[in-house]
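Got a structure for you, written out below as structure tokens; questions coming shortly.
Removed: one protein chain of the complex. Kept in place: all other protein chains.
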Amino acid sequence: MSDATNLTAQIDINTIPALGKEQLLELAMGPQHPSTHGVFRMNVVLDGERVMKLKPVFGYLHRNHEKIAESETYLGSMPYTDRLDYICSITNNWAYAIAVEKLAGIEVPERAEYLRVITGELTRLQNHACLLGFLMQDMGASGTPLMYAFREREKIMDLFEGLTGARMMCNYLRFGGCRVDTPAGWMDAARKVVAEFPRFLDEYENLLVGNEILMDRTQEVGILSKELAINAGISGPMARASGVDYDIRKVDHYSIYDRFNFRIPLGERGDVYDRYMIRFLEMRESIKILEQAMRDIPDGPIVDPKTKIRGFRPKPGEAYGRIESPKGELGFYLVSDGALNPYRYRVRPPSLINLTVLEDLCIGQNVADVVVILGSIDIVLGEVDR
Amino acid sequence: MNLENIKSEIEANVPGCQLEFVLNPSPSAQHSLRLDHAHAVAVATYLRDAADLRFDFCSNVTGIDWPAKELTEKVKVKKLVDGEEKEVEEVRKTTIPGTLEVVYHLFSVEKKHGPITLRMSTKDRETEVHMPSLTPVWRSAEFQEREIFDLFGVVFDGHPDLRRLLMWPDFIDHPMRRDYVAPDDFEYEPTAHDAVLQRANQHQSEAIAKLASEAEGK
Partner (left out) sequence: MVDEELKNEMSKQGIVTTTLQELYNWGRRSSLWPLNFGLACCAIEMIATTMARYDMARFGAEVFRPSPRQADLMIVAGTVTKKMAPQVVRLYNQMPEPKYVIAMGACAISGGPFKQGYNVLKGIDRYFPVDIYIPGCPPRPEALLDAFMSLQKMIDAQQLTGPNRPRHLNADAKSEFIVPKFGEHDLEPAQNSTVWKAPLVQISGTETDKSAK
């Protein structure tokens, strides 16, 4: 392994050739920094206020999820997936469940699919709401917007708690279905929350969308071109803000998304403002999906009774399953060798891969914009580092 | 999209490349192609640019560690025993050499199809751990290949910035390898059993010995 170890030396930021005669300033933002959404670090080289170079440093929340999963049973990894992207636990469950269902060829009953869509879209709502709050916080609007967002989040948390017993770490999906059915009155409560949600969006839009400071700080900042977005594997709202028409809900036809009538909003310029607006529009589409799903949900079993829970051993082989999580393409790649635990378990983290272009977006911008650009990418460190 | 067709198409367009079709027996039926090192970049570029394929989105890059395995099989052989020809059972041992494998999952944003799976293997796990990087073809592989370099120890030739991604730079192990042993530094809960119990016992006796020596010191 001699070669491998030689290369581990970190590139020293001091060796970056000086650009021009100006004095360059090196700045380490993070890992403890109020704007980095957790423990993330950026080594920035500045010329005055301008960013000349930016190197992200990862691993401060590397919790060895993949290694641990290799010694857990398939079901035993389900609660760990909650903790990947800890703001949207149910969509993580969902991606993992889809990968296992592909690996073992499991069917999902109709009602369970509806429950998955409902909880998944509720997750998307609260993720986007929180993201907007955090983004505003990064821009200096401390307090109010985040408070509004968390007020809405609490309503959805209450729904999750009523359904699954936990606010954040729902651990709700099972291979071939869901863990529990809705308790009495839950669906009505959920309908009420969804019916009231547009009011929050209107309020938020009134408060912020036309705001001049916000426009100044976001328009034409951090522009991501369509070509780079595709080549760099950018997915989710961030890619769509750059005009990439790619939503896995429409492309893969997974679950029952074919049955719903909804549109995919696209951005034009790919700047922070587009990334920010696209989340508003996506929330409105999610509400449409939720309304349709709650109207149509049938009765029936919520889990495929043939699925084994104890001693679940998929046949040898491998599968890659993915969904459109609120952050982007969340995929799970599983290799089975016929044992109780996966031979290889891999998470395709949208947050990490969306950060690939962070440097490209930040170069030439002001250092204060770095924070806003990072906020608009929407990362959760639990997923970036796993 | 049939992988067999794609394979013959690549073979027709990238002269000299050796592709191996790897069957996936699971219900997912996601078969894959194994690339040779010399033509990997050419094949990848072809897959990305060919008008009817356009696999422009490299979604997922993964490493897999396959340590050397010993297979024992019983074979019946004819042998001369005491001047007579007899069928004798013999145990034959074959070692499958260990290898590090890297898997790429590709999709097409333009054509909205996929996935196809590419794989590449290193020669062994200790010294010949090189393979060509596909980052020049797909930027999205940049961090993921760095992660594989960090956790598995695969060296990607042609990667623009190959450093450890997750662990600190002075760390020398590759923790996602199957034979990695983590530092033994935690106690198990009181319901321990089997191997866990052994370990807990060992920790306990160490702790007690330490307490005793401290008490003596005072």
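Note that the chains take the letters A and B in the order they are written out, and that residue 1 is the start of every chain.
One rule holds for everything that comes next: a contact is a pair of C-beta atoms (placed from the backbone, for glycine too) under 8 Å apart; a residue touches a chain by one contact, two chains touch by 3 or more.
Bear in mind the structure is a predicted one, so any value in this text is a computation, not a measurement.
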item	value
Candidate in contact with the missing chain, chosen from A:R151, A:R263 or A:K315	A:R151
Omitted-chain contact residue, chosen from A:P79, A:G162, A:G243 or A:P316	A:P79
Footprint left on chain B by the chain that the document does not show	166-173, 175, 180, 182-183, 185-190, 192, 197, 200-201, 203-208, 210-211
Residues of chain A (touch criterion as defined above) contacting the omitted chain	31-34, 38-39, 59-65, 67-68, 71, 79-80, 83, 86-87, 146-147, 150-151, 153-154, 157, 167-169, 381-382, 385
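As a working rule, only the chains that are shown with their structure count from here on.
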item	value
CA centroid of chain A to CA centroid of chain B, Å	27
Touch list for chain A against partner chain B, complex	1-5, 7-11, 58-59, 62, 64, 66-67, 102-105, 228, 230-235, 244, 246, 251, 314-322, 329, 331, 333, 335-336, 343-344, 346, 348, 352-353, 355-357, 385
Chain B - residues contacting chain A, complex	24-28, 30, 56-60, 62, 64-65, 103, 105, 109, 112, 115, 117, 126-127, 129-130, 138-144, 149, 153, 155, 161-172, 174-176
